[in-house]
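Some notes on the structure that comes next.
Every protein chain of the complex appears in place save one, which is left out.
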Amino acid sequence: MEYEAIIGLETHIQLNTETKIFCSCKADSWNDPPNTNICPVCTGLPGVLPVLNKAAVEKAVLLAHAMHSEIRPVSYFDRKNYFYPDLPKGYQISQYDQSLAHGGYLDVPMRDGEMRRVSIHKLHIEEDAGKTKNEQGRRLIDFNRCGVPLIEMVTGPDIRSAEEAAQYLIRLRQLLRWLGVSEADMEKGHLRCDANVSIRPKGADYLNPKTEIKNVNSIDAVRQAIETEIKRQIRAVEGGGKVEAWTLSWDEDSGTLSKMRSKETEADYRYFREPDLLPIHMDEAWKSEILAAFPELPLERRTRFMAEYGLPAYDADLLTAERSLSDYFEAAVSAYGGDPKRVSNWLLNDVMRMLNESGKTAGELRLTPQFLAEIIKMVDKGTVNTPTGKGLLEKTEETGKSPREIVEAEGLGQVSDSEAIRQICAQILADNPEQVARYRGGKTGLLGWFMGQVMRATRGKADPNTTRRILQELLDTSA
Amino acid sequence: MQEEITPELFEHLVELAALELTPEEGEYLRAQLNKQLQAVHELQAIPLEEGIPPASHGVSYTPESSPPPREDAWKPYPNVEALLSQVPETEEGYIVVPDIPHEALS
Partner (left out) sequence: MSTPIPFLPAHEIARQVRSGELSARQVTEAVLEHIARVDGIPGQLGGDPQAEPDKVHAFITLTAKRALTQAETVDARIAAGEDPGPLAGVPFTVKDIFTVEGTPSTAASRMLANFIAPYTATPVERLENAGAVMLGKVNLDEYTFGSSSESSAFQPSPRNPWNLDRVPGGSSGGSTAAVAAGEGALSLGTDTAGSIRQPAAFCGVVGVKPTYGRVSRYGLIAFGSSLDVPGPVARNVTDAALMLQVMAGADPHDSTAVTLPVPDYLSGLEKGVRGLRIGLSPDYFRITYPDPQDGSLREEALPEAIRTAVLKAAEALAAQGAEIVEDVPMPHTRYGIPAYFVISRVEAASNLHRFDGVKYGYRTSQPVADLREMYRKSRGEGFGVQPKLRILMGMYVSAAQYSEQYYNRALRIRTLIRRDFERVFDPAGAYRLDALLTPTTPTTAFPMQDVYGDSVLMQYADQLTVPANHAGIPGLSLPGGLDAEGLPLGIQLLGPDFSESTLFRIGRAYEKATAEEAWRATTPKIVHG
């Protein structure tokens, strides 16, 4: 029998606020020793109270808007009660039935070019728990992460394969960075994912019991864990067994799933309104203030790049992968004024390499979009030849000087005066009579060798077209 | 009189609450719970019209009386040592508790 997988993803997104959600400890403690970035509030001391971080709400609104979710004018915080040592209060402050936003979707382009719309069921704000690790039969706890603002976002069961799940995460990660609401670094746990997986005979319209895989915290892990679980479920069903609603844990190192103890997961969270916090009143004034700077989203921009600049899908995709690069491209196109595809080529071939090597974002380059446009224009006009132009990219980045200045200072201007080139060519022919004879004897492939000699003599500044034309003229006619 | 909290339900609540009770304590507590619930049942006799909203706080907060949310500015807590000095068991900065076992999946 052929099966299809029904997959829903529950993501936890760490917002990149300066501080935690309910206290003034800093949100990011990636490099801090355990239990150093803590205070009475985030460690749940007796008597403390939470105070909501404005920026967490604002970033959540940006994300909700990007997901086409409906933002509630009044939303509430609730307590989710359970015991776990990384949860100092014994409850997590979350949002239950009246969360900040609900509904919405994310359109995800799939590899085959199809667009899959993944619906969003829930979108709410909550606080993160600490970290625990096992060591020799004991559990070690670090509270540094307690109280980091999270968005929990749950998709509908709209995803059909491990690969689709991966694509969803890739697009979500892109969007989060694009909006500037999260660093979305999965290695650092900024974007975490639990996957609900079930299978059914292909074409069936019912849902089977699902398992929940916790801890799938990289794109590869999502692919592998879901793939592994789908195979396990098919094996179980075909072996006459059935799939039980287990909670599974993915171990990335060994690439295996393990079942979590039922006691840990069997829970009645006894949600109730958090009496220590007032509701969030998201009135129109505040909302429009937050959304005033709402950016064009990557997929919209991708479509526009294709329509407006006539870019192929491949270019448009790459150029909208990241907001800074995409903004850079538009600024460069505007400064250049010529064919946008030409700017795209320069960016994707050469500037991208610089970005990858330096780890910088496009916006951080000293090679500004204006400088890039200047270089391409000089190449177009023949002021410098292409290799010199490419060399200028690095030089501009290193010095921060304008490419034109560099060209003038270093005398890199292209020798396009054909009289000067003619003299140099004539000299080279005179110096190499043997080669000339061989050429004239039929070895016309030697033209390249002559070109190289001219270039060497001019330190690359000779315009190649002019050089080629003159060399051919001299070699072919003086027979 | 019918007991609402049976010994089985009581055991479940005790487990949820992560409490270890002596038998005497358990007996006393279960009896008290059932007694309190009799009082609580008075609530069920009250006619509640549709549209009466729940009140999470008695006082209603207005925009004038509600504190604004906190500005996102880092203030390091100066007394982390005092926090950690309260912890029953620590090791190299970590808080130590007994383990939570996992089951491997065959």
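Labels for the chains are A and B, by order of writing; each one numbers its residues from 1.
Here is the rule we use: a residue touches a chain if its C-beta (ideal position, glycine included) is under 8 Å from a C-beta of that chain, and two chains touch if they have at least 3 such contacts.
Not measured: the values here are computed from a predicted model.
Asks: Counting the whole assembly, list the visible chains that the omitted chain makes contact with.
Replies: Touch partners of the hidden chain, whole complex considered, are A, B.
Asks: Check each of A:Phe272, A:Phe294 or A:Tyr314 against the chain that is not shown and name the one that touches it.
Replies: Only one of A:Phe272, A:Phe294 or A:Tyr314 touches the chain omitted from view, namely A:Phe272.
Asks: In the whole complex, what residues of chain A lie against the chain that is missing from view?
Replies: Residues of chain A in contact with the hidden chain: 40, 43-52, 79, 81, 83, 85, 88-91, 139, 141, 143, 263, 268, 270, 272, 275-278.
Asks: Mind pulling the chain B residues that touch the left-out chain?
Replies: Within chain B, the residues touching the omitted chain are 1, 5, 9-10, 13-14, 16-21, 25, 28-29, 32-33, 35-44, 46, 48, 52-59, 61, 64-68, 70, 79, 82-83, 85-89, 95, 97-101.
Keep this in mind: only the chains that are shown with their structure count from here on.
Asks: Which positions of chain B touch chain A when the two form their complex?
Replies: For chain B paired with chain A, touching residues are 16, 18, 56-57, 61, 63, 66-77, 80, 83-84, 90-105.
Asks: Using the touch rule from the top, collect the residues of chain A that touch chain B in their complex.
Replies: For this pair, the touching residues of chain A are 17-19, 24-26, 33-40, 43, 45, 51-57, 76, 83, 85, 134, 137-143, 246, 248-249, 256-261, 264, 268, 273, 275, 278, 281.
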